[in-house]
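Quick one: the structure is below, questions incoming.
With one protein chain removed, the remaining protein chains of the complex are shown where they sit.
Should a chain be cited, it is by its letter among A, B, C and D, assigned in written order, with residues numbered from 1 in that chain.
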Amino acid sequence: MFRKQNPAAGSRPGTLVIADGAPRPVIHVMSYSHDDVQEVDVTSSASLREVLDSPQTHWIDIQGLGDETLIREIAELFAVHPLAMEDIVNIPHRPDAQVFGSQLLIVTRMVRVDDGQHVDMEQLSILVGPNYVITFQERPGDILDPVRNRIRFEQSSHRKLGAHYLAYSILDTVVDGYYPVLESIGDYLESLEDLVVANPNPQIMQELNWLKKQLVNMRRVMWPQREAVYRLVHDSSAYFDESVRLYLRDTYDHCLQTSEVIDMYREMVTSLLNTYLSSIANRTNEVMKVLTIMASIFIPLTFMVGVYGMNFEAMPELKVPWAYPLLWVVMVVTAAAMLMYFRRLGWIGDSTDRNLSER
Amino acid sequence: MFRKQNPAAGSRPGTLVIADGAPRPVIHVMSYSHDDVQEVDVTSSASLREVLDSPQTHWIDIQGLGDETLIREIAELFAVHPLAMEDIVNIPHRPDAQVFGSQLLIVTRMVRVDDGQHVDMEQLSILVGPNYVITFQERPGDILDPVRNRIRFEQSSHRKLGAHYLAYSILDTVVDGYYPVLESIGDYLESLEDLVVANPNPQIMQELNWLKKQLVNMRRVMWPQREAVYRLVHDSSAYFDESVRLYLRDTYDHCLQTSEVIDMYREMVTSLLNTYLSSIANRTNEVMKVLTIMASIFIPLTFMVGVYGMNFEAMPELKVPWAYPLLWVVMVVTAAAMLMYFRRLGWIGDSTDRNLSER
Amino acid sequence: MFRKQNPAAGSRPGTLVIADGAPRPVIHVMSYSHDDVQEVDVTSSASLREVLDSPQTHWIDIQGLGDETLIREIAELFAVHPLAMEDIVNIPHRPDAQVFGSQLLIVTRMVRVDDGQHVDMEQLSILVGPNYVITFQERPGDILDPVRNRIRFEQSSHRKLGAHYLAYSILDTVVDGYYPVLESIGDYLESLEDLVVANPNPQIMQELNWLKKQLVNMRRVMWPQREAVYRLVHDSSAYFDESVRLYLRDTYDHCLQTSEVIDMYREMVTSLLNTYLSSIANRTNEVMKVLTIMASIFIPLTFMVGVYGMNFEAMPELKVPWAYPLLWVVMVVTAAAMLMYFRRLGWIGDSTDRNLSER
Amino acid sequence: MFRKQNPAAGSRPGTLVIADGAPRPVIHVMSYSHDDVQEVDVTSSASLREVLDSPQTHWIDIQGLGDETLIREIAELFAVHPLAMEDIVNIPHRPDAQVFGSQLLIVTRMVRVDDGQHVDMEQLSILVGPNYVITFQERPGDILDPVRNRIRFEQSSHRKLGAHYLAYSILDTVVDGYYPVLESIGDYLESLEDLVVANPNPQIMQELNWLKKQLVNMRRVMWPQREAVYRLVHDSSAYFDESVRLYLRDTYDHCLQTSEVIDMYREMVTSLLNTYLSSIANRTNEVMKVLTIMASIFIPLTFMVGVYGMNFEAMPELKVPWAYPLLWVVMVVTAAAMLMYFRRLGWIGDSTDRNLSER
Partner (left out) sequence: MFRKQNPAAGSRPGTLVIADGAPRPVIHVMSYSHDDVQEVDVTSSASLREVLDSPQTHWIDIQGLGDETLIREIAELFAVHPLAMEDIVNIPHRPDAQVFGSQLLIVTRMVRVDDGQHVDMEQLSILVGPNYVITFQERPGDILDPVRNRIRFEQSSHRKLGAHYLAYSILDTVVDGYYPVLESIGDYLESLEDLVVANPNPQIMQELNWLKKQLVNMRRVMWPQREAVYRLVHDSSAYFDESVRLYLRDTYDHCLQTSEVIDMYREMVTSLLNTYLSSIANRTNEVMKVLTIMASIFIPLTFMVGVYGMNFEAMPELKVPWAYPLLWVVMVVTAAAMLMYFRRLGWIGDSTDRNLSER
């Protein structure tokens, strides 16, 4: 469920709340210019200071937020606005893009399908400055390796563009990361679709509800993300210049497509829930038919044999020799008549067989 | 389900991903001026270069995307923006209309009812330049033959208008192609409507769900298409000039009508699902009535005959000669009373017959 | 269902498609000035030409579209834009209002309740020129006689105002024509409302669905109509001048009211569908109660008499003279106990009676 | 249901249609200045003329519309636009606020809870002129007495403000009149809420539907009313000056709150409908459990005693003296086993008792 790492209501704005058990930060810095790439692992804010003096583009990648002192030192070093820091640390914050002076803070949510089928969501905050990008992740491990590799190996195209392009690359990668997740949800939906008709059982109901919860959650994240990207592309007082905004337009298109697919899936989950309910109703109907056929045939017959089990002294039929076989004839005819009636109602035969054999 | 030919998240923008098994491109070029039409089949980008030097209007129709080299060469030849190429090749892209410098890229989705009742959707990208239109299709086969014929035979009206009018013609044909598909869906819906009441069976549920999925899908395509055409008509910084925009306004009207009909069909599918559920509930009700009538009549009778099947030594009734016929009278009267009671409840007779005979 | 008289996709814009079996046009011309009214029946476009030269206001009323040559001649005579002609002839077109040069085309849908309860919809296209109004109807017969009579008899108020006021009169009459249709639908809804509770049967479900389809259809027509009138009233580049627009504001109000009533009816149909479903569930519940009461009372009794129908040699009870009457006492007490139990559960007595007697 | 006092479609705009049986007008005029209040009952338009010549503020309160001649005379006297008269007389008109020259017409709907629980709606049209306010009501009796009393007794605050403030007072009183109606609906909803769980019966379904219809109706009225007040407050070309608009802002807030409460109630009615349906499903479940328990216990026992009621000559058990008591033991054990099985399934005991005792 929703749980926010929020400071107690009424705290000073900018109060940071580190979640218990948040992993300690691991800081990795990539500094590059057109000709050159250096990568350093950094452990104190002091070493970041020297890094900052160089004329290169820097990507300071902070994975894990579990050290308030260090986080505060970095915030001070880069003069991050307290409200920006609050958005970064007090997780989860709504996906958003906000300008603080010369810095832009993009809060976004990174998704991955974990081992098996768990959808893992992690907040990624991208702080963009003139010549650096600082990314804050909740914990180590991300989907940004392709960006790192492009910095390492694509000298001509990626390295010569500065920090703004880097920010775009990261954001784009995060948004594109929704596609494989959606595809795996789509596959799962399709398999459930077959199951709902073939073998409706209460577990499916639970899985559909679980799926719906995932989709509601993703929608709650994707909509503000899409809105934030829209503002980055279209706002008149734009932070990015035209060349980066052209690329961002593409990212926005992907946001649109993603949120449309999420909505489509939600509709399909609702359809499946209806199918499930109608399957149960249908099966109850089948069960009732079997009971009714059995009872309607045998209850009158049992009555008949009961008649001749009576001990009245004066029951002339009992003496007649062909009465017993005649009764059998009557009973067989009665049963056959009932069967034919039910067949005419369509309860037996083709349709029943078909329905029953579907299991 | 949704499956996008997307490059791995984090790839360089403009990375092209050719689907496995995509058919190799077949390129057909129509070059025409007012007096003249030439048609050539082209296999290499080189031959396109000469074509391009002429002062005529050209329609370069590329069917199939399965050759990355060739596609890249064409893109280079016509100086297509990498992001435009990504939208064309990485299928499916959201229907859209976007200006890249002097070129306009319209991404659209062409529908056809395939053999039988499968709705076939194929992305058609229309790239408009000063004197040429390049169309990219996923695979050979389309619904554009009427446009080709008009180029071949309508000297006065079509040929003298340039590339922009050609682009409009293609877009209009694609949008009009939704009408026959919608009409066949409407016919199908109407036939299901009769079936749901006459013979509700679980297969109908599946077909309705399938239909709903088709409509959700078409809606997901038609809405951005409609929005894109709207922008082509109304945006202040218009790519097309006023004369073509007048025609596009008509295309926009058709988009509107199409998406309204889609929404209407979706509502009708929902109505049918409800009818189906109520039909099942109704039939269960009928089954229960039969059971209840049979059981309520015969269970008391069986009890009565059971009484006189007891072996007590002192049962005076057994000795009375008219006791047996009297019991029969009592039983017939009891059964008749029950029948009348059920008829008064409306379970037998008119209403039951009507309901049952509806099958 | 939806079926559009559309030319094959890809045809030249402006292609006219006359529906098979469309009635041949009957043309009636009313020419009037303040002092004078002339009415002529016209059969060829030639006679229209002379009519056009006079300084009067003309209403050319064309009922039936089944003659392409004649329609084309008229279009040429009045210099109607090909796209306007397409909207007029290729039925049904979305209700709309569009300016073509000096002409305004209003496409609208006229409703009538036909013999019995069929809602009849017919496209009426109103082409407004400087001193003439041309109306195109699908077939003879309309609801415009009051307008004709006002032209004939209201010298002071109607005749002195020109073609624009005539166009408004016709449009207003069409919109007001929705009121009686809605009222008859409302009456029908109210009668269904009583029926759903008193005697729920599957036919009601069908009628509700039919009604819903009608309302969805009317909504699909009324919304664009309302939007078109809105634009006629409020657009800055208005075709009508202020005096006519004041009247049109009233028409717009009626459009609003009509579409609100349509939406209200749709909600009520949905309510009735729910009531119907709950009625069925309730009746199944009643049926089950009867079965359960009958079975629960007689099954134990039948067991008891079965016990004493056994043929064991050593059954001391059989010899006891008062065993048989005692058993009767036991059985009556048992049955009474069951009845009281069911009465305590509320299954018998007050509530049951009430529910059952509602039929 | 919806029924509009509309002239036949196609009538001249401004045609007045007096409903059959509309009560004859009763006209009451309050004329006041800061120092002075006069009240007169007026029966002819002539006496209104003199009234009009005075420099005071006048409230002409017309209750009942059943005299076309008188209404027309008043309309002429005050130079009311024909379209305004149509909106006033042809009831019901959509709530609206419209400026006609120097007059403002506010059409609104006054609600009251009538004797018992009927929600009574009556159209109140407020025509505002420079120094007079004319109110038209459908029939005598209203909720405006507090306004009259404030005119009579609040010399300082009310009397010295002119006709515009009077119009505001009336409008505000009408809007505030929705609160008690909503509160009584809320109470009723709450009582239904308890009933749905305690004793679900079909009548509740009907009352919920009735309530929903009321709410749909109120919503249909309140939304345009709220919109009209919004325009009175915010439109640039405002009829009222700033001081009155400040008060109207408060009225607008009340409109907002009212329509939000209506929407909240509608959601709650829907919740109750769902609860009702689930209650029925639950009770059917309970009924089935009783039947299944009874049948499952006694049907096997009846079979057993049937076995020893057979007349085979060779049935050794019949001769065994302890066979009869042994059979009793077997039957008791069987019955007990079934009971325990059902208890383990949760069908008997705690949960059943709890559920059943809830009635």
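Keep this in mind: a contact is a pair of C-beta atoms (placed from the backbone, for glycine too) under 8 Å apart; a residue touches a chain by one contact, two chains touch by 3 or more.
On a predicted model such as this, the values are computed, not experimentally measured, just so you know.
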Left-out chain, listing which of the shown chains it touches: A, D
Selected residue (touches chain absent from view) among D:Ser31, D:Thr135 or D:Thr173: D:Thr173
Chain not shown: contacting residue from A:Gly129, A:Gly177 or A:Gly309: A:Gly309
Options A:His93, A:Arg159 or A:Arg245, residue touching the unrepresented chain: A:His93
Touch list for chain A against the chain that is not drawn: 1-4, 6-13, 83, 86-87, 93-94, 96, 98, 199, 201-202, 205-206, 209, 212-213, 216-217, 220, 224, 273, 276-277, 280-281, 283-284, 287-288, 290-291, 294-295, 298-299, 301-302, 305-306, 308-311, 315, 317-324, 327, 356, 359
Where the missing chain touches chain D, by residue: 143-147, 150, 154, 157-158, 169, 172-174, 176-177, 179-180, 182-183, 186-187, 189-190, 193, 197, 246-247, 249-250, 253, 256-257, 260-261, 264, 267-268, 271-272, 274-275, 277-279, 281-282, 284-285, 288-289, 291-292, 295-296, 299-300, 302-303, 306-307, 309-315, 345-347, 351, 354-355, 358
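FYI, only the chains that are shown with their structure count from here on.
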Equivalent-chain rotation between chain C and chain A, CA atoms, steps of 5 degrees: 145
Geometric centre distance via CA averages, chain B-chain A, whole Å: 25
Between chain D and chain B, distance of the C-alpha-averaged centres to the nearest whole Å: 41
Multi-chain contact sites of chain D, meaning residues that touch two or more partners: 309
Category of the chain touch graph - line, ring, star, complete, other: line
Touching chain combinations (by label order): A-B, B-C, C-D
